[in-house]
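Only a single protein chain was left out; the remaining protein chains are all shown in position.
The letters A, B and C name the chains in turn, as written, and every chain counts its residues from 1.
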Amino acid sequence: MIKVGVVGFGYWGPNLVRNCVEHDDIEVVRVCDMDAQRLKGVTRRYPNIQTTTSFDDLLKDDIDAVIIATPVATHARLAKKAFLAGKHVLLEKPIAASLQEAQELVDLSRKAGKVLMVDHVFVYTPAVKKIKDICRAGQLGDIIYFDAVRTNLGAFQKDVNVIWDLAVHDVSIMQFILGQKPTSCSATGLSYFGNHLESIAYMTLFFPSNVIAHFHLSWASPVKVRTILLGGDKKMILYDDTQASEKIKIYDKGIDVVSKEKLHDLYVSYRSGDVVSPKLENTEALKFMCDDFVRAITTNTAPISDGVFSLDVIKVLEAASLSIKKRGQEIPIL
Amino acid sequence: MIKVGVVGFGYWGPNLVRNCVEHDDIEVVRVCDMDAQRLKGVTRRYPNIQTTTSFDDLLKDDIDAVIIATPVATHARLAKKAFLAGKHVLLEKPIAASLQEAQELVDLSRKAGKVLMVDHVFVYTPAVKKIKDICRAGQLGDIIYFDAVRTNLGAFQKDVNVIWDLAVHDVSIMQFILGQKPTSCSATGLSYFGNHLESIAYMTLFFPSNVIAHFHLSWASPVKVRTILLGGDKKMILYDDTQASEKIKIYDKGIDVVSKEKLHDLYVSYRSGDVVSPKLENTEALKFMCDDFVRAITTNTAPISDGVFSLDVIKVLEAASLSIKKRGQEIPIL
Amino acid sequence: MIKVGVVGFGYWGPNLVRNCVEHDDIEVVRVCDMDAQRLKGVTRRYPNIQTTTSFDDLLKDDIDAVIIATPVATHARLAKKAFLAGKHVLLEKPIAASLQEAQELVDLSRKAGKVLMVDHVFVYTPAVKKIKDICRAGQLGDIIYFDAVRTNLGAFQKDVNVIWDLAVHDVSIMQFILGQKPTSCSATGLSYFGNHLESIAYMTLFFPSNVIAHFHLSWASPVKVRTILLGGDKKMILYDDTQASEKIKIYDKGIDVVSKEKLHDLYVSYRSGDVVSPKLENTEALKFMCDDFVRAITTNTAPISDGVFSLDVIKVLEAASLSIKKRGQEIPIL
Partner (left out) sequence: MIKVGVVGFGYWGPNLVRNCVEHDDIEVVRVCDMDAQRLKGVTRRYPNIQTTTSFDDLLKDDIDAVIIATPVATHARLAKKAFLAGKHVLLEKPIAASLQEAQELVDLSRKAGKVLMVDHVFVYTPAVKKIKDICRAGQLGDIIYFDAVRTNLGAFQKDVNVIWDLAVHDVSIMQFILGQKPTSCSATGLSYFGNHLESIAYMTLFFPSNVIAHFHLSWASPVKVRTILLGGDKKMILYDDTQASEKIKIYDKGIDVVSKEKLHDLYVSYRSGDVVSPKLENTEALKFMCDDFVRAITTNTAPISDGVFSLDVIKVLEAASLSIKKRGQEIPIL
């Protein structure tokens, strides 16, 4: 049984607490929030969970791990304290407000020998897990491209651009599925309100291999789109997250090079077979994330979305934001 | 009655001949093709139309205009002869094999005082005409963005990349609807078969105004997509060309800046009203193109898709192809 | 402020309590349930609401109305007691277990001069309200037909057939929109498990006018369908409740009789214009139902889904169930 303390009971915290409470191997010992009113909500729903407004008090508890769901600006400070107190840490995404802070947390977790996990919840959805399984089994063949579209009307953010708000999801999915790190980025975008924060963005990632990944993000589309297209040389997948059923379709479609004597003389043929929508598990993604957190702590291994994973996501977002300012110029991702 | 001669009776020529024959104001005097077998097909279907394998013979006919539907490499040579013979010219797209040839044809047509038209047939479809009308009437307000996706599996070309093959359509539509010329371009792409011809491409166009246009082109998608999203600050349009009905949807959706005292302090609100699918005319686009050709000749004015229009399309395609090789670097469009 | 007591805190009761609590003009004084465990749930969520396991105690409270969300077999007994105690009554659907009981309740409410309302929640949805408004405004012209499909896989009931389970929704919507009472019924169906309870049913209703209404109900369909098609001689509506947006489409389509000299000599023409998806309110249907309950009590007028309305729904279900056993024979609806 992993004993945890949770900091932050605002928008996302209640979901984390609920999933931990319902988890067989997790016990929520205490919830911390600076707002006493919110803590009353904790007590009403979970009379057995203690509350506090002091993070230091929380750290004095007999707990194994701290779950941090506070504003991003506070992540680094709270997580450092938790590592120094010998606790494992699960952070709400993004990991930190800057690359430097993120790198420090990764280093600290290593030094402390404690798990650092970040809540990239999309990589724990049944759909993304299924796609990963299909790729791992080689069904798609070699991956050729990854194409993500995430658009909607609304939810303009005041402090981050659409890349930081939306691409964070798709880049984490891309990293998880492809298992490759991009080397550079070209991005363009539109800052609609003249406040230097893009509300529409297009981003291409280049890889050491011939793979290409593209992301279309928008807060200004009249229609909600959430699709990922994954092309392999054997099969291709369309993942449409707005569908209530048949979210994933596997197309037995492909292109075969029949002959290619000279460079400009290639002849290709097209294959088109069945389309399959595999059944997906009906489990909440946060449940799987909690499983992975427990597993990481008890086996002392890295969770899927560990600190390094999350750091890599941020590197992409930073490079893309810079490339947009340079109107598409290729920016290396270190 | 405009008397025309047609050169080239291969893939697209028969459609042009059929539309001209059915047009009230056009008479097809002769069809020219180097393949005598194809000319037999002309005679069987249209006993009154004369045939020849000699383009020079065709030019000697009592005709007002020449319609050229031959391979692009021959466009410049045939069109020049036609202008020198005092004929108006309608060319199958693209206008020519290079910018220089295209520019020469534009100059020649001006010197000859004859119409030079290029068959960008998409700008004559009922759907695109309707969108243009809606924009012109100010229903969308100021245009913010133009986003086109044209993907499918197949039809790999051996001699041009996917930009030249597919973007030519969407760029012509964009030019017609926006009525603005882009100033530069950033594009990325993937040459799947290592033959230096991209089969997947993403292209962003920048404008003097704050508008952005993006194009996603692919020969390697398992699903056929043909959408254009057009965002204005009053309304937005989704044009889905794969739909049998309701191809166009006008969304009464928008974003209003409610207050903006400081740069990072803006507050926006979202509007969401009715969705309308306007009825579209049920007329073949080629019919409208023939109308425009006749009108241009008889009134001595420029058709919508005249030589300059077509030259502008090619400038975009060339800049994009260059930007792809430079991994997204911004390339000016002169 | 209307003071209410609620009986039954099982599946639907909590939704009713929540909506009443959030309603400006309703105060929930007490909740009654025979299961003391459930009452603990009430106290935890709503510390100010009293609880009891005795319905008689509830009736002794200073309340204006009783909301009954208990199993249908208990409806008549509890509602009678409430009327005798001088309370208004809101019943979960269906109103009662038999036509006779339902008729008694209608009579009792009249004698007591108290409101009898039944929770046909679909007639209070924004979509159905919008359709009713469109019809009332004459936009559709004369209604020609009503066609409802409600299918899914699952939720087989052990004690009622698919007509009682699913058609109850669509018949209530039909009654509300058409404002006409059917005079007879022809229905067919399939009792898949040989237990005499149909899991698939088709039902046609006949009206004094030339209108026809048809209902397709199924627990055995692989796809979830929830559509209502409403045809008028001016316009037609498609209502697709499974859509997240654009639930309603108004088609400016119709058939005009151009000439009709003799019976077999009619000539018709088709009209096809724009399609409009009107914006719908974003309010929970139960909120509107509570509004109507309050309005009915305070103005002493009938709510939309009063006892007579609900009785008429049951008459249709009974006739249909009988017609199915007679393989489609027309059964009068009294």
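Some points to look at:
As a working rule, contacts are C-beta pairs under 8 Å (C-beta built on N, C-alpha and C of every residue); 3 or more make two chains touch, one makes a residue touch a chain.
The structure presented is a predicted model; accordingly, all values stated were derived computationally and were not measured.
When the missing chain is restored to the complex, the residue among C:34, C:190, C:302 or C:333 that touches it is C:190.
Residue C:212 is the one among C:97, C:212, C:280 or C:302 that touches the chain missing from this view. Summary of contacts with the chain left out: across C:7, C:134, C:166 or C:200, the touching residue is C:200.
In the complete assembly, the contact with the undisplayed chain comes from A:275, out of A:29, A:275, A:302 or A:333.
The hidden chain makes contact, of the residues C:85, C:99 or C:144, with C:144.
Contacts to the hidden chain, counted on chain B, fall at residues 44-45, 224, 242, 244-245. Counting over the whole complex, chain A has residues 245-246, 252, 272-279 touching the chain that is not drawn. Counting the whole complex, the residues of chain C in touch with the unshown chain are 144-145, 147, 153-154, 156, 158-159, 184, 186-196, 200, 202, 204, 206, 210, 212, 214, 216, 220-223, 229, 231, 236, 238, 251, 253, 255, 257, 260, 263-266, 268, 270, 272, 323, 326-330.
Convention: only the chains that are shown with their structure count from here on.
Note: centroid distance chain A to chain C, computed from Cα atoms, is 43 Å.
Note on chain placement: the centre of chain A and the centre of chain B lie 40 Å apart, centres being C-alpha means.
The residues of chain A never reach two or more other chains; the list is empty.
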